[in-house]
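With one protein chain removed, the remaining protein chains of the complex are shown where they sit.
Order of writing sets the labels: A, B and C. Residues in every chain begin at 1.
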Amino acid sequence: MKKLINDPADVVAQALRGMALAHPELRVDLENRIVVRGDAPVAGKVGIVSGGGAGHEPLHGGFVGPGMLDAACAGEVFTSPVPDQMMAATQAVDGGAGVLHVVKNYTGDVMNFEMAAELVAAESGTEVVAVVTDDDVAVEDSTYTAGRRGVGVTVLLEKIAGAAAEQGRPLAEVADLARKVNAQGRSMGMALTSCTVPAAGTPTFELPEGEMEIGVGIHGEPGRRRVPVAPAREIAAMLVEPVLADRDYTGRQVLAFVNGLGGTPLIELYLMYAEVAAILERSGVTVARSLVGSYMTSLDMAGCSLTLLEVDDELVRLWDAPVRTPGLRWGV
Amino acid sequence: MKKLINDPADVVAQALRGMALAHPELRVDLENRIVVRGDAPVAGKVGIVSGGGAGHEPLHGGFVGPGMLDAACAGEVFTSPVPDQMMAATQAVDGGAGVLHVVKNYTGDVMNFEMAAELVAAESGTEVVAVVTDDDVAVEDSTYTAGRRGVGVTVLLEKIAGAAAEQGRPLAEVADLARKVNAQGRSMGMALTSCTVPAAGTPTFELPEGEMEIGVGIHGEPGRRRVPVAPAREIAAMLVEPVLADRDYTGRQVLAFVNGLGGTPLIELYLMYAEVAAILERSGVTVARSLVGSYMTSLDMAGCSLTLLEVDDELVRLWDAPVRTPGLRWGV
Amino acid sequence: MADLVDTAALTAWLREFARSVAAQKDALTALDAAIGDADHGANLDRGMTAVVAALDAAPPASPAALLKQVGMTLVSKVGGASGPLYGTLFLRMAGPAGDGLDAAGFAAALRAGLEGVVARGKAELGDKTMVDALSPACDALDAALGGGAALPEALQAAVAAGREGRDATVPLVARKGRASYLGERSAGHQDPGATSTVLLLEAAEAALTT
Partner (left out) sequence: MADLVDTAALTAWLREFARSVAAQKDALTALDAAIGDADHGANLDRGMTAVVAALDAAPPASPAALLKQVGMTLVSKVGGASGPLYGTLFLRMAGPAGDGLDAAGFAAALRAGLEGVVARGKAELGDKTMVDALSPACDALDAALGGGAALPEALQAAVAAGREGRDATVPLVARKGRASYLGERSAGHQDPGATSTVLLLEAAEAALTT
C-alpha cells in the first residue's frame, strides 16, 4: 500500500486536522469529528447535516459552508459515524427552524442517523427530518432488501437543499426539495482499479490489468459485472444506458455529473464527459448544467461515476445559487 | 495501461472537447487547442497567456477566466505547444494593454514562446513580455544549464498576476509582480507511483512497491533520490527541508500549497498539509494562506508537491481577489 | 439461587464476549470481507474493548445500569450497522433487567433485545443477518425453560439453535445490510453478524452457568 499517511489506523483524525488548518473559515471539532459552518447556527435558517464514512472527500466535510451544508460528521474510513456525532452536529446548527439530515442509503448510516434523531427528540425540541439518497441503479431495488446505495446524487442534493435553506425556506419545503432531487436522480459507477482501505492495507478487490468493474460502489462493493477494459466511448455507454433504462430522461433537462473516484485525473474526466454528452445528445436528453470533477471519491480508486438529475427552472436556479465551501464555490 | 480514454494518440483534443462542453463560459478553439476567456479581449486590460504540454489539468486551461488567465494553449501530453497556438492566443486576448506570457522553464516551452513572441512582434504591434517560472529546488541550478523546472509556483503566479491585470495595472507592473512571485516561491515534489503517458502505454519509470521518488518532475523526470516509502510526517520533512534550505522563510509569511499529482485523493493531501503546517510552525514560518488540492497534475501519478511562496500584504490581497475559473473560484 | 443473573454475572458475560470477539476478530473480518466491507471484527472489537474499559472505570450498580451502559457504549463507539444493532440489543435488555434477572427474566430480556434489533434493522428471519442466529436462540431458550430446564441447559440449547441458524445463513441470498448489494453473489458465505451473535450466546453459556 502506497499512501501519504502515517498510522493507517489514524487517517481520518489527521486528515481532519489538515482540513481545519487549511480552512479556518470552518469550525472543525476534532473531538467529535464534525465540520461545522463558521457562523453556525444561523438563526431562523434550516440547518443541514450530513455525514458518513470517511474516504469520499471532499464529501461531506468539503461541502460545509454558506449555501450548502451546515455540518458534516466523519466516521472511520467507509464506516458510518455514530449518533453522538450526529447529535452534536445537529445541536451545533440548530437555528430554530429545524434540521435536515441527509443520509446515504447504507444500513449503518441509516440506523445511526435514526438513533441520533431519536436521541435529539428525547433531549431537545429540535425538529429533525431525514432524507435518504438511493440513486445507484447498479443495485437492483426491492422493498425486501436494503435497497439502492446513495451515491452521486447526494452531492447535488446537498447543494440544492443548501441553497433552499439559505433562502430561508421552512424545513418541510427543504425536505420536499431534497426528496424531489433524490427521486429525479440516477447514478452508475465503474472502476478501473480497486481502492485500498488504509487499515486493510491491500486492495479491497482484485481487478487484473485489462479488466474493469461496472456498477461498483463507492466503498469498493462489487458491481454488476466485470468486463474487459474498453474505450471511454464504450464505458460512457455502459454508464448512460442503465441510467436511461432505469429512468427515461428523454426530452428532459438534466444536470449531468461526471464524478472521479479519486485516482483518476481531470483530463480523463473531461474526456469521459465529452463521450457522455454525445450519447445524451443522441438520446434526446438536454444538458442544462454539468459538473465534472472528483467530488465523491472512493479513496484512491481509479474510475468514475455518472449521475443524471432531471432539473426544472427552480432546481437550476437553486443549483446556480451562491455556494461557498471548500469543494464547491461559485456566485459568492 | 488503464485509462478513461479512446485513442491514446488523441487524448488532448477529446479532453478539450469535454472541457468546452462543461464550460460554456469559456471559448475553446479546438482547431488551435487554445482555451480563451469568454469575454476576451478585455479592452485596456493586460492579457495573460500561458500554456504547456497537456497532462497537468486543471493547469493551464482550467485557470482561464476573470481574475486569472485570458488564454491557455495546450500541447500534446507533456510536449510544449507550438508558436502558432501562442500567437493565436496572444492575438485573441490583446486588449491593447499588452500581453504577458507565463512560461514554465522547460527548453521546449521557453523556445516556442520565444518564437511566438518574435512572430507576434513581426506581425503586429502587440507588446509581449514573457515571465519564466523556475521554482523546483529538486534541480540544482546553474547558469550553464537549462536551470530549474517551473512547477507549483506557476499556479500561484497565474492567480496573482491575473488579479493584478484585472485591476487594470500596466504590463510592466504585472510582469514585475509575476517575477516577484517566481523569485519568492520554491517547490519540491515526490511520487509514490509513476505516471503513464497514453501514447507510451507503460509507466514512465519503474517504482517498486515500497519505494518512492523524491524530487520528481511533473513529467515523470527522475528526482533527487529514491528512498523507501515513509510515513507522511517524514515525507513532509523531505519536501519542506530542501525548500527551506534553498530559501530561508523563517520569520516570513507564506502561502503554503500542497498539490496533488493526479492519482492521490484529497484525504491524503489534507493529511500531508497537516504535517507540512506542523513543520512550518516549528520552523518559525507563518502560514498566511494555504491551498490544498490537485491543481498541477502529472497525469495519474500518485504523489504530491509542496510550494512555499513568501507573501506580503499586497500579494495576499491579490491572492484573495475574486477569481472565476473552472479550477480556482472565489470572491466572485 | 444459581439462576439469578446479577451484575457480577452480566459483567462476566460481557468480559467473556469481549475476550472471544478479540480472539475471533480476524475471522469475523474475513467473513465480512467476502460479502461486506471487511470491518465487522474490527468494529465489534473496538466496541467491546470500550465496554470493558467502561466496566473497569465505573462498575455499574445494577444489571439495568450495566446493560444500559454497555448499549450506549456500543452505540457511540462502533458505528456501522453493528453499532446500532448490538447497542439496541443491550439497551432493550436493560428495560426488564431491573436489579436482577432470574432465568425466565433473562430470556425475556434477551427477547426484548431481539425485538429491538428487528425494530431497528427491519430484518426478517432468512435475510442473512444476526437475526437468523438470535431469533432461534431466543425460541430455544424459552422452550427449554418452559420445559423446566435450568438456565445452564437452556443456554446450551440456545447456543445450539444459534449455531444452526448461523450455519443456515451460508446458502442464503442477503436481503439486508451491505451483503444485499451482492444479490445472488452473497450466497455461499456465512453471515458475519450471525457469527458474532453465536459468540455472544457462547459467552453467556460460559459465564452464566458457573
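By definition in this document, contacts are C-beta pairs under 8 Å (C-beta built on N, C-alpha and C of every residue); 3 or more make two chains touch, one makes a residue touch a chain.
This one's a predicted model, so the numbers in the text were calculated from it and none came from an experiment.
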Left-out chain, listing which of the shown chains it touches: B
Residue in contact with the excluded chain [from B:E140, B:D248 or B:E314]: B:E140
Options B:E57, B:E166 or B:E221, residue touching the unrepresented chain: B:E221
Listed residues B:T79, B:S187, B:N259 or B:T325, member touching the removed chain: B:T79
Which of B:R37, B:R149, B:R169 or B:R329 contacts the chain that the document leaves out: B:R149
For chain B, residues in touch with the removed chain: 75-76, 78-84, 106-108, 111-112, 114-115, 139-140, 142, 144-146, 149, 197, 199-200, 204, 217, 219-222
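Everything below uses one rule, namely that only the chains that are shown with their structure count from here on.
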Taking each chain's C-alpha mean as its centre, the one farthest from chain C: B
Centre-of-Cα separation between chain B and chain A, whole angstrom: 29
Chain B, residues touching no fewer than two other chains: none
Of all residues in chain C, the ones touching two or more other chains: none
